[in-house]
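Attaching a single structure in structure tokens format; questions to follow.
For this view, one protein chain was removed and the others were kept in their places.
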Amino acid sequence: MNSKSSKNLILIISLIAILACGVSAAIKMANSAPTYDGTGTDVVGLYDDPSTYDNSGADGVASVMVNENNDKTAADNVVYSVVFNYRGYDTLGESFILIGAIAGTMAILRRDKRRGSRKIVYYRKPADNSKASGAVGMEAVGDNDLSTNQYKRKPVIVRCSVSFLMPLAIVYGWYIVIHGAMSPGGGFQGGVLAAGTVLLVYLAYGLTGVRKAFNPSLLHVTETLSEMTYVFVGLLGIFGAMNFCFNFVLSGSEETAMIMNDAVGYHVMAGICCLLIIMLEALGTDEVLPDNGSDNITEKRKAVAQ
Amino acid sequence: MTQLFDQFYNFVGTDINHFPIFAIVTLFLGAFIIAIVGKLNKTLRNVIVFIVTIIPFLLMLSLIKPIMIDGGVINYWMGNWAPVGEWAIGIGLEVDALSLFFGLIVTLAVFIVAIYSFTYMNRDSSLENYYTLFLMLSGALLGLVLTGDLFNIFVMIEIMTMTEVALTAFRVDYDGALEGAMKYMVVGSLGSSTVLVGIAMLYSQLHTLNLAQIAASLPSHQNAVTAAAFAFLFIGFASKAFLFPFHPLEADVNAVAPASISMIISGVITKCGVYAIIRICYILFQNIELPAVSISVTLLGAVSCFICVTMAFNQHNFRRLLAYHSISQIGYVIMAVGLGSMFGLEAGLFHAVNHTLFKGLLFLTAGAVQYATGSADLDKLGGLVKKMPQTCALFLIGAASISGLPPFNGFASKWMIYQSVFEKASETGNFVYVIVVVVCLLCSVLTLASFIKVAQSVFFGQLNPEFNKPEVHEVPVVMQIPMWILAGLCVLFGVFPNFIQKYFLTPAATAAFNVTNYIDTMLGQGTAAKAGIQQTEIGTVSSIGCWQPVSWLWLLLIITCAVCLIAVLGSNDNKKHATALNAEEKVSDLVGVKQSGAGRLNNVAADASLKGVASDHLLSDQELIIISRDRTIEDEVLAGEDPKYENFFSGEKSEFSQVGGSDLFWGFKHDMRHYFNFQKDWHSGNVNDYTTYGVAAIAVTLVLAILFL
Partner (left out) sequence: MILVNYIASFFLIALGFYCMAVKKNLIKICIGMGIADYGANLLIVSVGFNPGGTAPIFTMSELTQASFFVDPVPQALTLTSIVIGACTTAMTLSLVIRLKEKYGTLQADQVRRLRG
């Protein structure tokens, strides 16, 4: 016990010290000059004539990036330019992390030895609540006992709204991806939005529905291919006698960053879908209809009528 | 030969600038290709892994001449975003001799581990994920040491952490694999967050992320914020090198990860932490000259060294013990790096590469033992020298290297470390360095003792009957080749330290001190001078003192005497043992067999007299006959056992009673039990406690940095 209290004491003192140092550093940081003082930059002038920039008074990398943005890249959104042009290599590394997370999650959650690889444990509410067993008052039902389409669906309102929202989510996600160059957004944000469809399907149709709608191994292969596209676009720069990630098709509104952006968009969408499916599969449970096979909704409707 | 090289470099021309990025991208592309086609065909997968791991190694080798020998620095701006004015807007790779030195370590280790994995991992499933993660880990490590951008270092560290966690947990059914991975994930994310905070604070003050530019503008922007940023970055990288408060993690992770990954973790990932620490202390903040920083870093190394070497004493798991030794050796490296002298840095770098070699070798032998027997428990293993003679020889080479016995590499680098600490102590007259020297020597002795224990527990002693079966045999030759490569390098580096020093250590150490060159290559000539950075005088290179024939002779004499003494004492003991127990041998054996049959306690009646034993156990003649029949059967089972290894046993042949890791130094451990209990209490295995230590380390470093910088 003695060591436990001394550990707590150490923790409290350390946290106070970190906070104190942090706050003193914060005051110092708040009083120092901003990292990019854009007040002197004429942004309207830059937009009208991109070549009229002057980097002599630059006070940071951001200043140079904003000044050169319209001249050297085809995007209006400077953040997008930073992500895919100036720091494209970081973005590459960032999407490697996603692939690593997917491969790692697949490795950690694989269950080839102990159970069948793709099997759902179905649960249902017992006919009489008194002999409740299992995890949450449900009883387990083998896969074989079920005829098709007997898994429990959610209420019709949820299903209808999901059917309505699903295409909207995908279209909205890809709208964000494609318009990343001129409005807030880009590959990552849009991809994540589009990947939300997996959760929508799960909400309405359960794991059985997710399994019918998506093919995780295909998603994994295609997202890896899209990531390879990114790398090859980068390598094309080298074969064009320039450096890695060189922006070699810059003309008007087109640049390599667009291909990279779309590749990242697809990669993130497929990757997050894949990740979600793997984690949902790990739970591996789904609820089925009660014994008598009648629909929940009709029962409730009857109950209301009575 | 020379002509061939010239032709090659003429042919390549300036395209040699693309080599670093090619090396990084090859590894990552390999990972993707494996992710797609790895499931289809095993041979194809192995061929791809072989190709994508050997290409970066060859590329790094081809960079030795322009960088190490000619003293050049490769700078490479991604997407041709060259600096505008004095602002580096793009991400640059900057490969100086220091980066290349660590790049060589990374690629060599990755190549060796890839070959080893082909056989070692063949009993596992889902291998395409293993190789994908492994190649991504290697790519991240290589990217980390070659990059010239601070945020890129963070990204690479994150890829490293993520893939390392997944690989640690790769054998999910192995006991404790998930636990080790979880602990590393939690405390590793603490380290990553601190790195991120440090980067944010530096960016707020300097408005740039390029290492060279930070190095150029930091001296004129020293304030509390940059001091705090230094503390955050230092602790973040120290957590990746598993230094003092983070050392339990390394033990947890290495004990449960596949042995190939253990080699990468202890051999390369810790080196990347060391690399980052050298980079921030020598190039970025240039504050290693300050006595406060120098003494703190050296003491940190000494503390890591001492605590881990004593922790290793208490271990019963082969790989856990190796893991603690790994940190103790990293402690040596950090100790030497913290001296801030040219020779100290050389010593540290030399010990770093040697550590990769011998600790890699030891982990691979541990993996081989585990592959053959399925166990890494020191209390269960024993007598494997008869089953795995080659592995035993390799282990002895590794153990001799890590304990610093001549003529292996550990001797040369430890000698250099002692010499550099002596020089620093006499130069500054600071009492701290005297303590550090004592700690150094003590740790070296304890390391040797610890490895004697391991050798006794695993390879000598009595063979556990459980492993006395034909399935336990020498590992396949594909697993032996990497181990022999490492062992050969251990000997080579130990025999020719002056060659290594001339072509690898001196250029790398010079690069670490040559800040102006680093800045000028990246941002154009004269930038450093404009920023007011003076060319620090590069210290004169002292030669290694280990090639003095007289000292060699003395050492060899002492070692020979010691070995003879041990041999003589051992044989005496054996004889006495044999005569004294001759009479009782039979019955005590019989009793042992009987008791094992009855499933009772096994360790009795060793020194009881014949009569006493017989009466105590009320053995009738009939029973004796039955037991002796059992005994003959037992003898057949235990065929091939040699009584000459049994000097530690109390005459019982029938029962396996290994003198485990816990017993060889039991007296010492009993005397020091308060210390060991204290350590055990603090290494509680609870992830909350490890986080607490990490937080405490951050706090202490922050306070020290703000006070002294």
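Here are some notes:
Which chain is which? They are A and B, in the order written, and residues in each are numbered from 1.
Following the convention adopted for this analysis, contacts are C-beta pairs under 8 Å (C-beta built on N, C-alpha and C of every residue); 3 or more make two chains touch, one makes a residue touch a chain.
Just so we're clear, the structure is a prediction, and the values are computed from it rather than from any experiment.
For the options B:V186, B:A224, B:I452 or B:A529, the residue in contact with the chain missing from this view is B:V186. Only one of B:M162, B:C392 or B:A412 touches the absent chain when the whole complex is considered: B:M162.
Of A:M65, A:L219 or A:C273, it is A:M65 that touches the chain left out of the display. Those residues of chain A that touch the chain absent from the view are 11, 15, 18-19, 22-23, 25-27, 29-30, 34-39, 41-44, 46-47, 60-62, 65-66, 69-70, 76-79, 81-83, 87, 90-91, 94, 97-98, 100-101, 104-105, 108-109, 182-184, 186, 188-189, 268, 275, 278-279, 282-283. Interface with the hidden chain, as seen from chain B, comprises residues 151, 154-155, 158, 161-162, 165-166, 169, 172, 175-176, 178-183, 185-186, 189-190, 192-193, 196-197, 199-201, 203-204, 209, 251-252, 255-256, 314-315, 320, 680, 683-688, 691-692, 695, 698.
As a convention for this text, only the chains that are shown with their structure count from here on.
We define each chain's centre as the mean of its Cα atoms; on that basis chain A and chain B are separated by 36 Å. In the complex of the two chains, the chain B residues touching chain A come out as 18, 21-22, 25, 28-29, 31-33, 35-36, 76-81, 84-85, 87-91, 125-126, 129-130, 132-133, 136, 139-140, 143, 149, 151-152, 155-156, 158-159, 162-163, 165-167, 169-170, 172-173, 178, 181, 201, 203-205, 207-210, 223-225, 228, 231, 681-682, 689, 692, 695-696, 698-700, 702-703, 706. Residue ranges of chain A in contact with chain B, taken from their complex: 3, 7, 10-11, 13-15, 17-18, 21-22, 24-25, 28-29, 32, 35-36, 55-56, 58-65, 68, 85-90, 93-94, 96-97, 99-101, 103-108, 110, 112-113, 220-221, 224-225, 227-228, 231, 234-235, 237-238, 242-247.
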